[in-house]
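Missing here is one protein chain; the remaining ones are kept as they sit in the complex.
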Amino acid sequence: MRGERRLLAYWIGFGVIVALLIVAPLVLPEFWRRFVTEILIWGLLAMSSDILIGYTGMVSFGHSAFFGLGMYGAAAALTTTSPPSLWLALVYGLVLAAAVAACVAYFSTRLRDIYFAITTLIFSQIFYVIIFTSTALTGGENGINFRRPLLAIPHLFSVRFTPAVLHWFVLGVVVLSYLLLRRITQSPFGMVLQSIRENEARTRAIGYAVERYKIVAVMLSGVFAGLAGVLYALQNQFAAPDFVFFVVSGEVVIYNVVGGIGTLVGPMVGAAFFLLLREAFSRVFTEFYLIPLGLIFIAIVIFMPRGLLGFARRWLNS
Amino acid sequence: MSGAVVSERTAMPGAPAETAPLAAAAPLLKVDGIHTYYGKSHILHGVSLVVGRGEVVGLLGRNGVGKSTTLKAIAGIVHPAQGQVVFDDHPMLRLRPHKVARLGIAYVPEDRRIFRYLTVLENLRTGLDRRGVDRAAKARLLDKAFAYFPRLAERRGQTGGTLSGGEQQMLAIARAMMLEPKIVLLDEPTEGLMPSMVSQIGEIVGALGGEGVAVLLVEQNVPLTLQACRRVYFIEKGVVRHHAMAADLHVDHPAIHQYLGV
Partner (left out) sequence: MSVPLDQVLIQTLNGIVTGMILALVSSGLTLIFGIMDVVNFAHGELFMLGAYVGVLTLAATGNFWIALVVATLVIALLGAAIYLTTLRPLIGRDPLTTILATFGISLVLQNYALWQFGPVSRKIEEPFTGHFTLFYLDYPFYRLAVAALAAAIIGGLWLFLKYGTYGIWIRATTQDRVMAQAMGIPVPWVLTAVFALGAGMAAASGVLFGPLVGVNSQMGANWVLRAFIVVVVGGMGSLGGSIAAAIFISLLEAYASLWFSPAQAVIVSFVVLILTLLFRPTGLFVSTPK
C-alpha cells in the first residue's frame, strides 16, 4: 500500500538524518558542531511555535518570551543552587515558561487573530523591558553568565558536558520532543486543534470546548519553547535579554513559514535553511547580510505560500 | 450537482421561437455558458441568457440556485471559470468590477450594501466622480435622483446606516443610476420590504425601462416580476431551465410552481 511505503520511507529518512546528527560532533570542526546544535535548538523552538501557528491557527509573536524565560529560569537555577543541577535548571526553566504560557493562554481565549498576535508581541516586550531594567536581578543588558552543570543522575552516573555530550543530549531531547509532538498532533487532540484552525465556530458548534483546547495548545507550545530556552542556556552558558526581544519571535515565525507550517518538520527545515543562508550570506556580505536574506524571505512568502516543504512536495508530486 | 446541461429552452439561447425576434439587433448583454466555482463547489453549470437594449428581464428561482452568482459574474465580482459574457459587443471576462461599472453595468446587490458611514449625498457621489461628467452633469443627475426619490432628498445629510430598509433600497438604486448605466442588475430589491415599498420598486423598474435602461431583475416575488418584466428566465441548480414571455405567464402557471414552489 502506498501509504505504508511512504511511512516506511519517512522513518528510514528520519533514521538516516538522526544517524548523521549523532555522528556530527565526531567529524565536524567545533564551529560547525556548534552550528548544528543551534539549528536543533532553534528547530525545537520553531516546532513548538508550529503547534500554535500551524496546527491551531493562532499566530503568536510571543515565543521569545517563553524561550527567554526558559533560558533565565535555567540561569537562575544554575547560579543560585550549588552544586548546579541540570534537572533543577530544567525544572525552573519549564515552570517559568509554563507560568508565562498560562498568562498568554488566558488571553488566547479572549482575543482573536491579529489582536492575539499583537498581544503576544507586547508580552514578549513587557518581559524584555522587565528583564532589561531589573539589573540587580537579571544582570540587565549584560545578562547572566554561568557554568554548565554536570549531566548527572544522582547515584548513577555523572558526566561532564563536553561539546559532543552536549550535542547528543540536545539531539536526544529534540528527537524525543519531536516524536512526542508528532504523536500529539496525530492524536484525536491534534485533530481537534486542526479543526479549530479550519473553522473555529463549527468546531464549537459540534460541541468541543474550544477554549480548553486552546489553553492546552498554548501551554504545550510554551513549555516546549521553554525547553528550547533551557537547552540554549546550557549550550551558550549565558542568558541575555536580546533573546526576549520581539524580533526573535519574528525570526521563529519566519522559520515556520519558510519551512512550511503545520508539518512539524517544516519549521526545523526552515530553521536550518535560514540559519545556513544567514551564515553563508554573512560571509559574503559581511554585516549587511540581512538585506539579501530579507529579500529572499519576502520572495519565499510571496511565491511559496506553503513554504519550502510545500514547494518540495508539489515538485515531487508533479 | 451534475454538469449536464439539460435545458428546456428552445434552440437559440434565451429566445423562444414563438415570439418576435429580438435577435435582429444584437443584444445588449449576452451571457454564454458560464461556469463558476466556490472553492470546490460548482455553482453555475453553464448559465446562458440575453438582455436586449432597454429590456426588462426577470430571473426567477428558489434560494441558492445561483441567481445572485449570475449577477455577480456579470458585474465582474465573481470570475467565471468557463464561458463568456459579452456586453455591448465587449467581451468582458476577467474585467475588474470597476471597469465593468464604467462600461455601463450597475449592480445593486442583495442587502443593498450602501456605504453606511457615508451620507446619502456622499453615497450618490461615489457614482458621480467619473471622467466626462462635469459639474452641470453631476448636478443634473443628482436632481434627477432626488426627483425620483424625494425621501432621499429630505435625508441627504444623513448617514446611510440611519436609513430604514426601504430608504436604503432606494438609495442603492439611486446610487446605481448615478453611473448612467445601460443596464441595472437588481438582486432581490423587494426582499424584506413593506408592500407599499414593493409597489414603488415596481414603478421604479418600469421607469428605468421607460428611460431605455435595461434591467436584469432577480426576484422571488412573482407578481412583481411578471408585471415589470417583458421576459422571464427560470433558473434551477445553476442552469437556466425555462424561458417565457411574462405575458404568457401568470401566478399559477405550472412553470412557476415547478421552479419556485416548495
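Letters are used for the chains, namely A and B, taken in the order the chains are written, and counting of residues starts over at 1 for each.
Please note the rule applied: contacts are C-beta pairs under 8 Å (C-beta built on N, C-alpha and C of every residue); 3 or more make two chains touch, one makes a residue touch a chain.
Predicted, not measured: the structure shown is a model, and the values here were computed from it.
A.B. asks: Return the single residue from B:R53, B:H79, B:R102 or B:K237 that touches the missing chain.
C.D. replies: Selected residue, touching the omitted chain: B:R102.
A.B. asks: Identify the residue among A:V18, A:V91 or A:I126 that touches the chain left out of the display.
C.D. replies: A:I126
A.B. asks: Check each of B:H45, B:K67, B:R155 or B:R175 against the chain that is not shown and name the one that touches it.
C.D. replies: B:R175
A.B. asks: Give the residue, chosen from A:I41, A:V257 or A:A271, that touches the chain omitted from the document.
C.D. replies: Touching the chain that is not displayed is residue A:V257.
A.B. asks: For the chain that got dropped from the picture, name the residues of chain A it touches.
C.D. replies: 53, 59, 107, 110-111, 113-115, 117-119, 121-122, 125-126, 129-130, 132-133, 246, 250, 253-254, 257, 287-288, 290-291, 293-295, 297-298, 301-302, 305
A.B. asks: If the missing chain were put back, which residues of chain B would it touch?
C.D. replies: Considering the whole complex, chain B reaches the absent chain at 75-77, 96-98, 100-102, 106-107, 109, 113-118, 122, 125-127, 129-130, 175, 179.
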